[in-house]
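With one protein chain withheld, the remaining protein chains of the complex are depicted in position.
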Amino acid sequence: MAIWEKTMRFLRNVWYAAAWAEQVGEQPIGRTIIEQPVALYRLANGTLVALVDVCPHRFAPLSEGKVIDDALECPYHGLRFGTNGSCVLNPHGPIAAKMNIRSYPVVERHGIVWIWLGRTTSPDQDAIPDLSFMDIVPGRKTVHNYHGTLDFRFDILIDNLLDLSHEDYLHRGNFSGGAGDPPELAVREECSMVVVERTARRMPQRPRYEYIGEHVDVKYVIRWWPNQVFAFERRYSNSDNPEGPSVTARFCHIGTPETEARTHYFHAVTREDRLDDLAVDENIAMISKDVIVGEDGSMLRAIDRRMLGAELMDLNPVILPTDVGGMRARAVMRRLLDYENDLEQ
Amino acid sequence: MAIWEKTMRFLRNVWYAAAWAEQVGEQPIGRTIIEQPVALYRLANGTLVALVDVCPHRFAPLSEGKVIDDALECPYHGLRFGTNGSCVLNPHGPIAAKMNIRSYPVVERHGIVWIWLGRTTSPDQDAIPDLSFMDIVPGRKTVHNYHGTLDFRFDILIDNLLDLSHEDYLHRGNFSGGAGDPPELAVREECSMVVVERTARRMPQRPRYEYIGEHVDVKYVIRWWPNQVFAFERRYSNSDNPEGPSVTARFCHIGTPETEARTHYFHAVTREDRLDDLAVDENIAMISKDVIVGEDGSMLRAIDRRMLGAELMDLNPVILPTDVGGMRARAVMRRLLDYENDLEQ
Partner (left out) sequence: MAIWEKTMRFLRNVWYAAAWAEQVGEQPIGRTIIEQPVALYRLANGTLVALVDVCPHRFAPLSEGKVIDDALECPYHGLRFGTNGSCVLNPHGPIAAKMNIRSYPVVERHGIVWIWLGRTTSPDQDAIPDLSFMDIVPGRKTVHNYHGTLDFRFDILIDNLLDLSHEDYLHRGNFSGGAGDPPELAVREECSMVVVERTARRMPQRPRYEYIGEHVDVKYVIRWWPNQVFAFERRYSNSDNPEGPSVTARFCHIGTPETEARTHYFHAVTREDRLDDLAVDENIAMISKDVIVGEDGSMLRAIDRRMLGAELMDLNPVILPTDVGGMRARAVMRRLLDYENDLEQ
């Protein structure tokens, strides 16, 4: 196992979101995921290819090379690698088995390029989270945001996104819930997926949705998967008339680990109205950046610095009732990591 | 003891200068002192508060929160902490003892906010250095400069400030002493304070002070305390007529350790003439920055890099007669650090 294939506190045997589908074209891009450099590109027919982004000869970044006849040419000395990682051309001598490199299973689904960095060579695609609410269908639009890599370790995001009580403080002004009874929380686990249901009853009227009623029930269903995908469904309904008008929003956050220190941040919002209004798209992108990079990103960076690389639970933190979802997700992570570490023995 | 309370080669049981009095208001500020993040603010009545700048729940920086009803609200999830560190509000459930955080004794004196990060909870305020020459009294003015954190380890400053012979080289042009007999040095120790008296006799006339005489005696009295406070008194007098006219200047330097790599730098100059002339204030601030940041700061940074984190005495340095003050101060530091380390066992 080469240095760049060593993993540390990351799960390997999951499908990681590597890019939005439209970020990967025929010109290769390089992205590091759980510390493994990956070159991603498409063949002319759209087929995705993912290769380790390190030439086996002198360790050049293949993602800076050209694709020629569907093969990726090393930008340093011209070795070429086919879509399965086999060396298909050595301009300087015979081809040897040692010149083959690793290719990774890669799948496009729900607008996302998913990559498998784990041990199995034929991983189960059913393990990809069901984000079909983001699929492109008539009457629906999804705005994709990629905020690059943010400056914190990925797991700090679990506590952030599975405990929305921080909205009233960190995001005060952006989408504070306002007064109301404390929300009800229910957490369940389904095959390593954690589902948090959070219902805030009799909240004040929501801007833009006054027609729903004077008091509104706000119900979130948040699904978290161990590949750090978070799918959100938020429903506003009339507190006094559950059968009355309601409105549902769906969006997702994804925090793919780049290294132990930095996290790729993907964010998408779907909608079913004003599809052609580009001002809505721009507004979503702007708020996404303000809130995720500006507010959460700054906070999580400050927290990361204070944790000095330690594990959360080793620091003996206060646990609040609102942490129930995050605690469950961290327990799942711990269980899966222990399992993977046992496999490595 | 949490990670952020661990100390290394710093003394803990001293009063550290955390800020100039006017730097701390009702809006909290965050400052790291001997590697411990601290949130500092004042109540409406002026009372100072110092709390550990880390929420016990998810380690958010409390200094970025709001003060509400004299309590500091965590900017992440809204826990509130009173002036003694007790959790006074948990919006998400019952309050538990584990939610209490550490508050630090904090005192305003001589225009400085002093903080106690040591073990004792009722430390002796008499241990604060007597800098009453900087107190605000009629007919006196003190200009405060804060140069942020400079890029060197705090103890390199000891050798710099207790051996003024570097003025003739590093500060040549700014306030070189010029020709004259070598200065006389006397060093004494008073309860962990080191006093260096340095007298240069029959120096040339001083600019602006020609009335003192053709030849001038320049006498410095420098007092150093183990919290890295350096108080200076400099007297010009007539070499041939000790009872004749003289003029005395008083100022102080303080190098509070932020981390092992960086040092907060405070500098103050008092005067008793031209109190209302703001151009004098500005000139003091400008020279302070030029000399301390530009000349000493660059030199100490270069030295710090060459020492590669080692202790001075472990590098077997040449000791000059002019180092007598610095050597004494370092011996006091060593003795006090050993004593504190014994206490920790």
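Chains here go by letter, A and B, matching the order in which they are written, and residues are numbered from 1 within each.
The rule we apply is simple: a contact is a pair of C-beta atoms (placed from the backbone, for glycine too) under 8 Å apart; a residue touches a chain by one contact, two chains touch by 3 or more.
Predicted, not measured: the structure shown is a model, and the values here were computed from it.
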| item | value |
| --- | --- |
| Candidates B:Gly25, B:Gly148, B:Pro245 or B:Pro317 - the one touching the absent chain | B:Pro317 |
| Contacting the left-out chain in the complete assembly, out of A:Arg9, A:His57 or A:Arg234 | A:His57 |
| Residues in chain A touching the chain absent from view | 2-4, 37, 54, 56-61, 64, 73-78, 90-93, 96, 98-99 |
| Missing-partner contacts on chain B, residue numbers | 159, 163, 165-166, 168-170, 182, 299, 302-303, 306-308, 310, 315-322 |
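Here, only the chains that are shown with their structure count from here on.
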| item | value |
| --- | --- |
| Between chain B and chain A, distance of the C-alpha-averaged centres to the nearest whole Å | 47 |
